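A single protein chain has been removed from this complex, and every other one stays in its place.
Here the chain labels run A, B and C in written order, and each chain numbers its own residues starting at 1.
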Amino acid sequence: MTQLLLFNVFNGLIVGAFYALMALGLSLILNLSGVINFAHGGFLALGAYIAYTLIPYVGFWGGLAIAPFATAAVGIVVEWALIRRLYGRDPLYSLLLTFGLAYIFEDVLRAIWGAQSVPYPIPPELSTPLSSQFFFLTGYRLFMVGLAALVVLALFLILNRTRLGMRIRAGTADLETVSVLGINVRILRTLNFGLGIYLAGLAGVLAAGMLGLQPTIGTSLIMPSFVAIIVGGLGSLPGTLLGGLLIGLAAGITAVFFPSATEAVMYVMMGLVLLVRPRGLLGEEGRVS
Amino acid sequence: MATRMPKHGVNRRTLLKAAAATGALQVAGPFIIAARGEEPVKIGLDNPLTGTYAAVGKNELIGCQLALEQINAKGGILGRQAELLVEDSTSGDAGTAVQKARKLIERDKVNFLLGNVNSALALAMADVSSEKGVLHIVPGGHTDAVTGATCHWNVFRVCNTTQMEANAVTPTLIKNAGKKWYFITPDYAFGHTLQAGLEKAGGKAGYTKVGGDLTPLGTTDFSSYLIKAQAANPDVIIFLTQGDDMINALKQAVQFGLDKRFHLAGGQQELEALEGLPPEARIGTWVFEWYWNQPNVPHVKDFVDAIKKKTGRVPTARTWFGFASTWSCALAANEAKSLDAVKMAKALSGLKLPPEVSLMPDQAFYRVGQNQLIPNLFVGQAQAKGSAPDDLFKVTEVVKGTDAAGTLEETGCKMKWPV
Amino acid sequence: MSLLVVENATRRFGSLVAVDAVSMSVAPGELRAIIGPNGAGKTTFFNLISGFFPPTSGRILFSGTDVTRLSPERRVGMGMARTFQITEIFPELTARENLRIAVEVASGLRRSPWLRGHANAQIRERIEVLLDMGGLTPKADRLVGELPHGDQRTAEIMMALALKPRLLLLDEPTAGMGDQETHDITQLIRKLHKDQQLTIVLIEHDMRVVFHLADRITVLAEGAVLGEGTPNEIARDERVQAAYLGKAA
Partner (left out) sequence: MKRVPAVAWTGLIWLVLLTMPYWMRAVGGYTELASRVLVLGLAAMSLNFLLGFTGVLSFGHAAYFGLGAYGAAMTIKYIAPSTPLGILVGVATGTLAAMVIGALIARLRGVYFAMVTIAFGQVFYFIAFRWNSVTGGDDGVTGWKRQALDLGLAKIDLLGNDKAFYYFILACFAIAVTLMWLLLRSPFGRTLLAIRENERRARFLGVPVERHIWLSFVISCCFVSLAGTLYALLNNFTDPRALRWDQSGNFVIMAVLGGMRSFWGPLIGAAIFVVLQDYVSSHTENWMSFIGLFFVLVVLFFPRGVLGILRRKGMA
């Protein structure tokens, strides 16, 4: 039982790290551009498929390095060609647009790579358990958590230490002032979108090593990411990170006692948070309305 | 080709056509057919092409298409050309599946209805087809009820019941893997009945159930179930999950090194799933409902070659389901010398599939009183590499369907024919 | 007894103190103007009175009742109505529809799923009276968002009046207006004050308007009260002149 609990706590953290990666990307875009990106799951799958295609030529590590950037590039094109036109309009429209994009993504991925799951190799040095006592601690799982942590750390460093990051943060807080200061908001939003999609692509590459890679791989991850953002608080990236980890953990622990409620528990958390603190755990006041 | 749906992709013309006035083309449809003179015999396929079951649905479609070409090359159905109308039922949306079934029956006036991979949708479609009295063949929906408790005179099924699969695999499972079983069962009708079937068959062979978990359909992370399974210390962990769930579960079990400590095995296994697994996870004892590598069985090689020519890949059990279903339509009509559904159903009931359709050592037949096809079942081991690149399964025993099918009473089917 | 009493109202935003222990009391029938340089906290103060947000500390009494924590809609129900610096109307509806909504809500019909003929007639009559008072009758069927700025502002005031308020709060009623429009609005306010004995508190930048209309003036600077008195007293107050009028001049 202890082992089970221990494992599930660890497992919850892994899952939470995934949610957080996805949710951070979503949150970046939502905060600066006011767009809920329904196509995020599609970008995730795209990242995984790009890596899958590249691996025979550049190896697992090459795929891991290149695919997220390639995904981000596609994201930037999409933003530039479509989403940009909807800034400043009712959020309804960007919602519907990305919703439509999600449909297109799923279909195009299926047309290119087929509906069937494809085998996605991970390096043998990562694919074995570390010890037979803690057999669930595979190298790959530890690697995933480590990398996710590293990336999140890097993200926060970028946001806090670089010029681009500070502009993104400033833009999130007060877009008008930023544009008055002579910063090109359009380019800022495009780059920010690319950054968000990079995270989605990375999450995809990592997910494919653990899950079967097929066109709908992203759909099961997008809703938890929404919940992570709501629980953590709109407008707060640390909140999103916290929200992701929390719901991952909660789901992990619930899996021990009441497996069929694994998903339900995060929605219950969301309900409680909304009841007690409508703006989310670390959300800013006034963002809600 | 007489198939309504283009086989692949979107070319620009299709795009323009579809974007153009929707009504106009629909109006035009019937007139074109009428102008050609004699109306073709229509077979409507209402099966998933998108979503979870898209891959297997597509394979069934390919089998249907091949059968259709052969049927037309051999003179069609009752001397008329046969036409396949394809509708995407989606993988789980009953609303769409039912709507498409009604569309095929009511508007397109199909003579035969085929589908569905998803058992629940197959049942929903069976309601429609029996209400309208259209001959309906279910290629690949496994839940026992289709030819069991809710059987209909007009509904036939090609793939096996879960009980048949369980009966076929159990002796080998106990011989290879041992008697202490732990179940990882997907939480929907298929999983429930497959587990019940295995428990029933295992009970006769003296198995012990040391535990089990119902996993929600679409579970991505099986680790918490696996950790419980290993704690129960079984001889064998039985995976009854299918498709992507199967891939996720096995992939993770092997990553955890459980394959080195326990046997990993199960009931139904499909080539589609083995192809999606990394080589090291292609392990365990399973039952296949049809397998392409049957060197000594006549006609199989022709079939495999024909499919390879179409798709570049070997046929799977799904391809064969589609193939046999479509051929069954032609056989029923030609046998009954009529397109009347009751006459055709009577003709099909008890009919033996000819060797070039049956494609297995013993000729498969539709059992009277249940409308269930009784074929051979292929029990064996999954393998990382075989004689050929697509040879991922080693058949160790071919089980006779009659041995696996149980008695008619056991199926619970009480067939009522229209008076 | 005073209609409106504010006691030591303070509002902080983080470390910024926008309104700092302001007290004020307004007598029934009085027209009070609040003036002060930009950033003096005038609008924040208005928001505290009307319930847009609650004060960090202090109390607000309206006709003897403590309304400090009440929602804006409850305060409206007690007879407080306000307009905004940037006109808040229903731009995609006609002037008549704008007023109809206000009148119906004021008549307690906001949740009513039906309207009887008798009530309907009364409502129509009231709408016509208000349209006429604001001089909007000829434009009543045009979308209010398409009307000139002055008419939009008038419509907003008329909607506030439809509520039959005991206290009317006007936030810079002449902001962004030309001379003629400013004059018209000023006349309208004057008329409301004189003819209907309506208690009005207004924020205004235009000193001509303030000195023309106000019974008393409160001067805010940096969130605190700098002075209060009749227009004459304020005009002579040296501190006010130094801090505000001097700068303005």
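Quick note on the criterion: a contact is a pair of C-beta atoms (placed from the backbone, for glycine too) under 8 Å apart; a residue touches a chain by one contact, two chains touch by 3 or more.
Computed from a predicted structure; not experimentally measured.
Taking every chain of the complex into account, the chain not shown here touches A, B, C.
Only one of C:V17, C:L61, C:L93 or C:A175 touches the chain withheld from this view, namely C:L93. Within the whole complex, the absent chain has one touching residue among C:M159, C:M177 or C:V240, and that is C:M159. Although one chain is not displayed, chain A still touches it through residues 30, 34, 36, 38, 82, 85-86, 89-97, 99-108, 111, 223, 226-227, 229-230, 234, 260-261, 263-264, 267, 270-271, 274-275, 278, 287-289. Contact between chain C and the unshown chain involves residues 50, 71-73, 76-77, 81-82, 84, 88-93, 97, 100-102, 104-106, 109-115, 156, 159-160, 162-163.
Counting the whole complex, the residues of chain B in touch with the unshown chain are 4-6, 9-10, 14-15, 17-19, 22-23, 25-27, 29-30, 49-50, 58, 85-88, 90, 92-95, 98-100, 102-103, 106-107, 119-120, 123-124, 127, 131, 143, 150, 187-189, 214, 216-217.
Everything below uses one rule, namely that only the chains that are shown with their structure count from here on.
Shared contacts of chain A and chain C, meaning chains that touch the two of them, come down to nothing at all. Ranked by separation of Cα centres from chain B, the top chain is C.
Computed centre separation for the pair chain A/chain C is 48 angstrom, with centres defined by C-alpha atoms.
Per-chain Cα centroids separate chain B from chain C by 74 Å.
The distance from the centre of chain A to the centre of chain B, each centre being the mean of the chain's C-alpha atoms, comes to 36 Å. Annotation for chain C: no residues touch 2 or more other chains.
Residue positions of chain B touching 2 or more other chains: there are none. Of all residues in chain A, those touching chain B in their complex are 3-4, 7-8, 11, 15, 106-107, 110-111, 114-122, 127-129, 132, 135-136, 138, 140, 210-216, 220, 252, 255-256, 259-260, 262-263.
Across the complex, chain A is touched by residues 8-10, 50-52, 54-55, 57-58, 187, 213-216, 218, 220-221, 223-228, 230-231, 243-244, 247-248, 251-252, 255-258, 272-273, 275-280 of chain B.
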